[in-house]
Each structure stands twice: as structure tokens, then as C-alpha cells.
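Heads up, one of the protein chains got dropped from this complex, but the rest are sitting where they should.
Naming follows writing order (A, B, C and D), and every chain is counted from residue 1.
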Amino acid sequence: MDIHRVVGALYCTQRIEGLYHCELRVLKDAKGKLAVATDPVGAREGEWVFTVSGSAGRLAMGDNKILTDLAIGGIIDHWEA
Amino acid sequence: MDIHRVVGALYCTQRIEGLYHCELRVLKDAKGKLAVATDPVGAREGEWVFTVSGSAGRLAMGDNKILTDLAIGGIIDHWEA
Amino acid sequence: MDIHRVVGALYCTQRIEGLYHCELRVLKDAKGKLAVATDPVGAREGEWVFTVSGSAGRLAMGDNKILTDLAIGGIIDHWEA
Amino acid sequence: MDIHRVVGALYCTQRIEGLYHCELRVLKDAKGKLAVATDPVGAREGEWVFTVSGSAGRLAMGDNKILTDLAIGGIIDHWEA
Partner (left out) sequence: MDIHRVVGALYCTQRIEGLYHCELRVLKDAKGKLAVATDPVGAREGEWVFTVSGSAGRLAMGDNKILTDLAIGGIIDHWEA
């Protein structure tokens, strides 16, 4: 799983049906690389999250018919080194 | 899911049967790296899209017999930071 | 499988149900890139581990309903070149 | 899917049975990184191809018992920007 920051929302009129009504979040990693994820936990802009990829990401949506390959897995409260 | 720009169409006389009659798009990411995707949404050259990879990409084609590993998931209208 | 060092623990009040009560570890690879993993072997901070990704990582948890995409596979004792 | 150039053939006396009698091709991407693929379309040295990865690559061989993770998906005739 990877660590990302939520940087915005993505709007697409034409998109595949397999994403149903899921909102899409734009994420950025530590190197500045952007990614797009579905969000089953309700993260807000500016929050740090961890993400789940692949088939686990699809199952994380609570419905494996949702055709994502990246889902937010949780909002990071803090991290202890 | 990743963000790409559609840069062209790819023509291949000899290709695997498992792609049926799907058109192939050439995409470029923010770093200039090229990728090839199938397109269930009808994106045009120059448009920014997000892409779905792996088995979700195959399911995105509406028929999981289509042997792609990357499908365009939607055409980006705008993005709100 | 990849080689990582355990650098801490990750705390998230809001997270997907599919991770059940699994603790999350923050890992760092040789290049300093961070990752998040579930831990079926009980690794401690500072230890070097190898990690298993994808569906094998999920199965490594002993229960394939656990929605991880990266699990610690073992604690490295030593390595012989 | 990715774009590669065929640079040679790979010979291995000892290899897993799950590759049956498939020939292996050595490929190079735009950055010079090498990869190894099975080839269901008959590409020749010097040709540009696109490749299919993961389980789709296995299915591309026409027999999902063939244990590849990368298959040549087609020979590129031309590409229109």
C-alpha cells in the first residue's frame, strides 16, 4: 500500500459505467506523481491517506463490480517511528 | 488509476485475436512515457483521460475476454484542487 | 518480493473494514521510498523484512478477505552472498 | 500495454515446464530497459511491438496454462499522432 495526499476531485462526464456513481479523487505521492482513486472512507482535500491497489482495491469498495484499480484504504491520523 | 493524454492511434495488422476489433490508443503521461490502451469511452487525440489497469481494465471493456491490461476509464472535464 | 526496513506504525481511525484489526507497518526501501504493509509475522521497528505483493500478499495474511496489497513475508536473519 | 522493440532471442536449457515450447524474446523499451516476453504473433528482431502484461498476457498465448507475465500483443505497422 502507498502513502498519498488528496489534492482534489476529478470530474468526467464520459466515463465507464463500471465506476457507477463513485467520486474520483486526485492524489499526489511524495515525489509529486499524480494518481486517481476511488474513496470508500470519505477523505478530504489535504489529508494524507494510504491506498490499496489491484483487486484488493476493487474489493475495498465493498462491491467488486466497481472497476477501480486504486482505492483509499484509510485516512492517516498519525504515524509513529 | 493514472492520468494520461491521448496522443494518437496505433495500427497493427498482426495482433492477438483476444483484442477483437478494439482500436488502440497511444497515451503519454506527465513524464512523457508512452503507453497503449483500449478505449471504451471514445476519447480523441489531445484529450486528457484517466486509465484503469490490470483485470479492472479488462472488465472496463464490458467483456472480460478482451485481452487488454490498460483501458481508458473516462475523459477528464476538469479537476478541482 | 522486495526488501524493506520497518520504520514505524501507522494509525488510522477511519479505514476500510476489509483490513479488520490488522496493524499497519510503515516500511522504507533502499531508495527511501515509503510503503504500508500488513504484518503476519510480527516484525519490529528497525528490522529488515521481505514483502509479498498482490494477491499473494492477501493470502499471506492467512485469510484472503483481508484487503491488503502488501504483506511482510519474513524477518531477514542474514543474507549470504 | 507498453511499447517495446524486439532485440533478440533468449535461450535457456533449464526453465520451468509451464512455458512449454514457447520461444522467448528479449525486448527493450524507450529507456533501454530489457524485458523478456513470449510471442504469439511471430515478431522479428528489430520490429516494434506492444506488449500485454499480467494475466491478460497469459491469456494472450491462447492457453492460460502458459506461465508468462508478458506477451507480445501485436507488431506495430505505424502510429498516427
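Keep in mind that, in the parts below, a contact is a pair of C-beta atoms (placed from the backbone, for glycine too) under 8 Å apart; a residue touches a chain by one contact, two chains touch by 3 or more.
Computed from a predicted model, the values in this text were never measured in an experiment.
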Point to revise | Chain not shown, touching residues in subunit C | key: 1-3, 30, 40-42, 50, 52-57, 59-60, 62, 71, 73-81
Revision key, fill the gap. Residue list for subunit D contacting the dropped chain reads 7-19, 24, 26, 33-37, 45, 54-55, 58, 67-70
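As a convention for this text, only the chains that are shown with their structure count from here on.
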Practice item. Enumerate, in label order, the chains that touch subunit A and subunit C alike. Key: none
Exercise for review: Please report how many Å separate the Cα centroid of subunit C from that of subunit D, as a whole number.
Suggested key: 32
Revision key, fill the gap. Note: subunit D sits from subunit B at a C-alpha centroid distance in Å of 20
Exercise for review: Would you please write down the residue numbers of subunit C that are in contact with two or more other chains?
Suggested key: none
Exercise for review: If you connect every pair of chains that touch, what shape comes out? Choose line, ring, star, complete or other.
Suggested key: line
Review point. Who touches whom among the chains?
Key: A-B, A-C, B-D
